[in-house]
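Dumping the structure here so I can ask a few things about it.
With one protein chain withheld, the remaining protein chains of the complex are depicted in position.
Right after this comes subunit A.
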């Protein structure tokens, strides 16, 4: 790993200043993806700005008709939160499936969605629930946030401060895990919301996406059978040694059916 200058600001304002002053700075939250990336020398930042000492980025609160999670909140904290379990149990379930025990105690929601790994779990919940991403500059709707593989709508130096999830009527998440990486080979988040059915798919394509076919099928009939009957096209889906595009396409409707059956 190449060396870098390290900063540990205690406020969002100071973090923004630090990245502004760096020639090629990077934020690190839990670092569960960034540190392996640095060790492989796939990134060589001049400065690392640690967001983990910023109290205002942490915590979970019930807000209006939903729940707001600070960007530096860990997966374990979300998985174990009584408020999350009560308001959106599917979100707590999803957090409990990320990585492994140790990774969940360091990894954060803000880090996961800022990184936007095409096989990460959180983007499916953020898009599936139609969440709002709050930054130090603005609010971004989930539908506008994810821009494809490892790309988001965040500007240079912009910091995610929290994610607000509106409470759905019902939601479920099921994942077929790649057993070595623990990422989703495919993961499907289904939600019945006031604004209609939303289905978000991770792992199957170059980035998280909504499945219009599944949304239409579940809109008429929110049952596992309705999801199971949807034939997903393999066109444009990922294929690798772990699974062909056709296999992933089949997993999408299978997991959508399981997520619908489990939805609460």
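Note that in this section a residue touches a chain if its C-beta (ideal position, glycine included) is under 8 Å from a C-beta of that chain, and two chains touch if they have at least 3 such contacts; residues count from 1.
Keep this in mind: contacts and distances are computed from a predicted model.
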item: Chain not present in the shown complex, as UniProt names it (candidates "(2Fe-2S)-binding protein", "ABC-type iron transport system FetAB permease component", "Cytochrome bo(3) ubiquinol oxidase subunit 3" or "Na(+)/H(+) antiporter subunit D"); value: "(2Fe-2S)-binding protein"
item: Per the touch definition above, residue among A:105, A:136, A:223 or A:250 touching the missing chain; value: A:105
item: Residue touching the undisplayed chain, where the options are A:35, A:216 or A:262; value: A:35
item: Options A:85, A:164 or A:182, residue touching the unrepresented chain; value: A:182
item: Chain not shown, touching residues in subunit A; value: 1-6, 8, 28, 31-32, 35-36, 38-39, 48, 50, 52-53, 76, 99-103, 105-106, 180, 182
